[in-house]
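With one protein chain held back, the other chains of the complex are shown just where they sit.
Here is subunit A:
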Amino acid sequence: MRRLLYLLPVAVFGIIALFFLRGLTLNPREIPSVLINRPVPEMNLAPLPGRGENTGLATADLKGRVSLVNIYGSWCIACVQEHPYLVQIKKQGIVPIHGIDWRDDPVEGAKWLQKHGDPYDRVGIDPAPGRTAVDFGVTGAPETFIVDKAGLIRYKHIGPVTPETWDKVLLPIIKELNK
């Protein structure tokens, strides 16, 4: 019995080591959203110039169909990486993608879409101080939200959407929600 007591420090060390080991694999940038299963925030965002009237993004536009909301900006470098893949997803016609041009000059935001392709059904502008983005709990761009038919946020992806995250994470959730 007393012998076992000498193993106590080793056991304590083991437990601490386990915590640290887990910490090594966590990404501190990925802050879990508290808005999951909550309704999308109230918004009524103006359209991008040159994209036509009634192409802005409002809360009501996100009801009735599973949809994606993608936060981007012409200043956002990771968005350039993600964008061709969004264009490809749009072509597949599985899910409508809406954009929020965050903290951007709307003219630049529109030009950027002309240059890199426009995968969006609707695009709303959210100039600084980005009130709608804050309502979405956005921590950076790009971020992509999955919104269900009832207009509830069901998933948030931080960082660019890659083929891997699309196949393994986003698409299965969308399929499930579409059932």
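By our rule, contacts are C-beta pairs under 8 Å (C-beta built on N, C-alpha and C of every residue); 3 or more make two chains touch, one makes a residue touch a chain; residues count from 1.
One rule holds for everything that comes next: contacts and distances are computed from a predicted model.
Participant: Unshown chain, UniProt name, "ChsH2 C-terminal OB-fold domain-containing protein", "ABC transporter permease", "SigE family RNA polymerase sigma factor" or "Cytochrome c-type biogenesis protein"?
Facilitator: The record for the missing subunit names the protein "Cytochrome c-type biogenesis protein".
Participant: Which is it among A:G23, A:G52, A:G93 or A:P129 that touches the chain not included here?
Facilitator: In the full complex, the listed residue that touches the missing chain is A:P129.
Participant: Please pick, from A:P28, A:G52 or A:G93, the residue that touches the omitted chain in the full complex.
Facilitator: A:P28
Participant: For the chain left out of this view, which of A:T55, A:Q81, A:T139 or A:T165 touches it?
Facilitator: Of these options, the touching residue for the absent chain is A:T139.
Participant: By the contact criterion defined above, which parts of subunit A meet the unshown chain? Give residue numbers in ascending order.
Facilitator: 28, 31-35, 103, 128-131, 133-140
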